[in-house]
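Heads up: the structure comes next, in structure tokens.
The complex is shown incomplete by one protein chain, all other protein chains being positioned as in the whole.
Labels for the chains are A, B and C, by order of writing; each one numbers its residues from 1.
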């Protein structure tokens, strides 16, 4: 049994970790921390967990307790993992960070987008970007994982086969992304109210969004050098789900794109290339760790449709997929259930 | 391994059976029938099942094939199980009927509400009403199960402790029920369109609804004689969930209602009595087989709040709970995952 | 032209007053106050008002400025109108209070439900309860109007014909009410987030809610003596709308209920009795000041279905209806548009 702790378990990625881990036969959640909710049972805060974690209670973060775990997940705002990860690693605990703290390799760039100094630049060298479809082997050896963001996951998995094959112009990438409102977190903000966000659609961050540098870095890694990407996220009136619509300009004689995608992902347990002509729906991945893809073409433009559940493949499910790899378990362990549909 | 067939698998209760059974370690779905979709793979119709039932294909109903199964679920419009159940029972196959065909013991009353003659009155004698919290022992011995309707499940579980204890006036029962739109099925009807049903609330069947006689029969069984019930269902702008708000008039010196409920359901794996003062949310049971209850009081009026997922405890999950009992399995087998929330 | 001010215009009833008054040919909004938003243009906060109030700016509340208006609306939390109404009335300004401050005639009862002393008991004597269908003549003469709450409006209009005719038992009233989330206001609270409140249904205040004494007082006025009412509100996943399902026990030989309702409301411009057998939808009153009613019967139980838009007939529209009466205008002035549907 792998003993794990969760730091910052009161947000949506925290409760989603608990939901998923309750079905994982090899993991036991031994600690969950929250300064604001210390002393509250998780099942009192999240009634869906009643009967599943009846003794688990939020506690103050305690490096001793966390350092005794085999692994610790950070489901925290940025900056928290910076402060604590080093100490845990020294104690031999592996760290799986769902926040943005270790996603960018360049501490200065991180600092620029997050408006504060990077708190643990010395750890950047060993942090592994936890996208298994790109970095599976490194993840298996890693002590510190930066779990990719939700938009970056959907966008990278969509562009991956095209960039690897050199089929599209890396200077002409446009990612138009639509996210459900859990992407904005569980904070009490007026724009996230049902009365404000439902029955409406809007873009945000159209002039530049924090996920942009992460996606650019990831796509650049695939391509082998810098790419140019336009990224516009949109708030969609639904709870979960990301739909990335990805545009690229063919720069080579087009081969069979469907075959290209199917071959690239033939052995990937969590990437499902839909039949030619398909339009994947976000609800088809509600609650699961799968990314469904379809590829279309209009003239010289390639269009990739990529859907994930932002809380699962975009966060907590991918974190568990990383844990499975790090601990030598089957990669799909605990992540086998089908999506809830309708 | 228990081999099962599903008759009429293209509706919401059919796909929900498939979703739930995909996680059941002791059951294998060997056949699924649909005249209209014969030849289509279930995973082509329901993309959430991709990767789970990649060979399972809808077929024409065939009594020979179905009769070779250990059990057959009917997820059909009324009348279909009437026609086929007898033949299957003769072949030794157990029948678990999710339709209304065997819920009413009185064939004439059935005929009156459904506007056609009862097609299998000879089987009514052995049909067991599949509400485990009432009829667990009979279910264990049964060959033919009538799975309760969604509203009847929520209403009966809410009134059960009060009627058994004789605490409320059985002539003054009012059940105000709210259901998500999957309760209306997967048929293409204008009132079920998103553009018609969302952002709105309405009652229906306020002058009398088909579930009324079933609920009356069930409550009468609990009480020991006929009860008087007013039942008004409402269409609620959500996909899943039933919220039953149940009113009763105290007719005896009130004991501690919270204790009464907790004791009655202490050993029930799928009934969760919430702490005093709670207001259960339907989302807390999204996708799971649990009924969550809370009991309140205003003066002489008792108010029970009862929530279920209409497709799970109100249909497919309860059907599997019955199957587990019939085949001597742990009652919760395959039904252990927590609700998807948010 | 009637010059009006709005105190506390940043909530949903405030912006709804602005939306409706923009179409009122005889009213000019000359001031709108908000301490937190002073200096902000209303059209910058509410983009639907762009092009309609391009010069109107939130200002600090100022008794001099407000006292120069013909009428002032209070769209404030409770307690604010207590503090300011008296001074405005002395200056000759009429006050239309959308808050709860003057709804209960008994200052002690108010104090008990709102947890603070009543701030203006001396004004209770002249406050008129602004339900035109009950108190039209008094409203015409009033200086100070207490606009009814949203639930109380829907419930009283539904029970009115039955209680006036003495047809139902006044000790056995049950009002099961469902409200859209704007009923909870524009405050940033976690339970009102789209990710929490959508795709779910729940009751709240099942042990007693602040609107209960107001409804009881109103129904008692109709009946002529105290009534006994059970009231359970529910949060419904939609933006606007209240659906009240009202239960009563017949205590007299039933006459034709449809005729009773039609006759009672024959001359009411904002009450629409639907044809027999109807089930009014909340969306049919979205954005308008109409209450639609239908009456049903199951045995001895009468069921009235009553729908309103909580922000219009339940608040801002009814406030304008009161203003029209107070200033001798046609009662429907500015309130003539049909509902937005779909």
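Some points to look at:
We adopt the following convention: contacts are C-beta pairs under 8 Å (C-beta built on N, C-alpha and C of every residue); 3 or more make two chains touch, one makes a residue touch a chain.
In this text the structure is predicted, and so the values were computed from the model without any measurement.
The chain that is not drawn here is touched, among residues B:132, B:170 or B:237, by B:237. Taking the complete complex into account, B:194 is the one of B:38, B:83, B:194 or B:259 that touches the chain left out.
Within the complete assembly, A:305 is the residue of A:89, A:305 or A:335 that touches the hidden chain. Among A:116, A:141, A:230 or A:263, only A:230 touches the chain left out of the display.
Interface note: of C:3, C:22, C:111 or C:258, the residue touching the hidden chain in the full complex is C:22. Mapped onto chain C, the footprint of the missing chain covers residues 12, 15, 19, 22-23, 46-52, 182, 199, 239-240, 272, 274, 280-281, 283-288, 290, 292, 336-342. Chain B residues in contact with the hidden partner, per the touch definition given at the top, are 12, 180-182, 186, 188-190, 192-199, 237, 239.
Not every partner is drawn; the one left out touches chain A at residues 172, 174, 176, 178, 195-196, 198-204, 206-208, 228, 230-232, 234, 236-241, 243, 245, 247, 249, 277, 279-284, 286, 294, 296-301, 303, 305, 307, 342.
Keep in mind that, in the parts below, only the chains that are shown with their structure count from here on.
By C-beta pair count, the most extensively touching chains are B-C. Counting partners per residue, chain C has 195-196, 198-199, 237, 239 as the residues that reach two or more other chains.
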